[in-house]
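With one protein chain held back, the other chains of the complex are shown just where they sit.
Here is chain A:
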């Protein structure tokens, strides 16, 4: 199992518990899905952001809400990468692993860097739990963890002791373990406890005893580190704050940023928002956020199914609000016919797809970018519509605004692609000033636009028809999914009419290329040997990998595409200026195919469909292959799986 990981270590990160001078650290919390690992991770994230560190997180949890306790498939993990330089990924291999039981250790230990620190709750390493985790021998005793620094102590017992004065039941008392662990982590990384204490008091406002017990556990974990009952690797680590632009900051997840962006977009358009949704992982969070923003003119509708959700949104757009619907791949598939209806009736609509692994139910809680074909091509008929992809949680805010703008300015449904990673991950976010965005107010048709009355399909110079609200006097008209005559919109499927309308629909969407920014480069020169083209949530790893390659003197540039359809007008020229084009994607090469088709460019794929984001090391290796003879390319070989979240033989119950 020995791996060459020189590429990984050539990066800016290193973990040296001895000197305390660390630029960035990757910590993974792993435990049973009932252990509160996502909560622990979330709070650690908050305290990290408050300490002024840049960070990126990666929650990784099972599809089952409460898988049987102690089992391999019930392990829930949360990874955070934080440091004093710009952080764009959740990190590859963790420096520190906190494993709350044997199953968490087994499923995560191989991701830990050699020499990394593993903290385990030895109280959970009984015979039964070892069996559930398929350990024949106790790994704490059989020497199999020799590659790592192991700190094993009975967190369960220490927690029980800490919360004893509060008289909780055994089960309730053990639930405080995650706070004990968090307290230790806060000490290790020199994080303030007060925000957590405040948060616990607010969370358990109705149950002060529980609040105090959790605070006691938190303090006990912290004190455990502080009193240094153990020497060795458990040293306090201080990470300097990252220098960042002055201003007000908060953390934001992608789902939150999208919700805020949609609300802001509707405000800029001067429209109320109607959101139709049906619960699906990982898209539901958007519904949960928007339902709490009703004072901003938001109506939310939990529909009976995905189809009703989009159809109601279309109905609301027809009535003069901005209809929005959101789902994940399987739900988007169900919405396909209705998207065609929005294309045909030329009504504005925003469709958010938080992609997950597919096909079918696939990997509900894991990330993938495999719905690109579905977004661009996945409808019956010639049904082009604009597609936008967010690159990060914070970028999702601007993308949501952009989706609203294009939808209302071009009277078209727009798909906004994010993915499970973006939806769940959080980043520090410089709180934007809403006044910094240019408004795009909508005007409805109020007077007849033809000599004999209203012409609902009379197009302007951009090919856009007027938006007419029912309730407007004198503009009564009929629209529908059936082919229609030019101008009047009356039923007409004569051959020349369908030809003309198909051409008009296509030209209108193609024309959006003139209303979107030119493609820029995030890193590197405008020409050279290799351009790495990404889209969506691969931004972080690509950016870091290109930065590292450039430090080694390689002529690599990075372009990240937001507008998937139509593509920016200059993108062909951007690609043509490089000898090679590499397209890393978490699918089998979908965007690569689009680029090859649109520009006849010999784009090469780097694909991954493990449900996990790219590791920087994987990209390092792939980039290096283009520079085999170039001095400075000492990236070496990488066995990428060694740095990834592992895939043990997981048995379903």
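As a working rule, a residue touches a chain if its C-beta (ideal position, glycine included) is under 8 Å from a C-beta of that chain, and two chains touch if they have at least 3 such contacts; residues count from 1.
Quick note on the criterion: contacts and distances are computed from a predicted model.
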Missing subunit (named according to UniProt) among the choices "2-oxoacid:ferredoxin oxidoreductase subunit beta", "ATP-binding cassette domain-containing protein", "ABC transporter permease" or "Hydrogenase": "2-oxoacid:ferredoxin oxidoreductase subunit beta"
Contact partner of the left-out chain, one of A:482, A:514 or A:577: A:482
Full-complex contact with the absent chain, from A:122, A:299 or A:409: A:299
Touch criterion as defined above, residue of A:260, A:332 or A:554 at the omitted chain: A:260
Residue, one of A:223, A:319 or A:521, that touches the chain absent here: A:319
For chain A, residues in touch with the removed chain: 46, 49-50, 52, 195, 244-251, 260, 263-264, 267, 272, 274, 276, 293-297, 299, 301, 303-305, 307-309, 311-321, 323, 337-338, 340-341, 345, 431-434, 469-482, 490-491
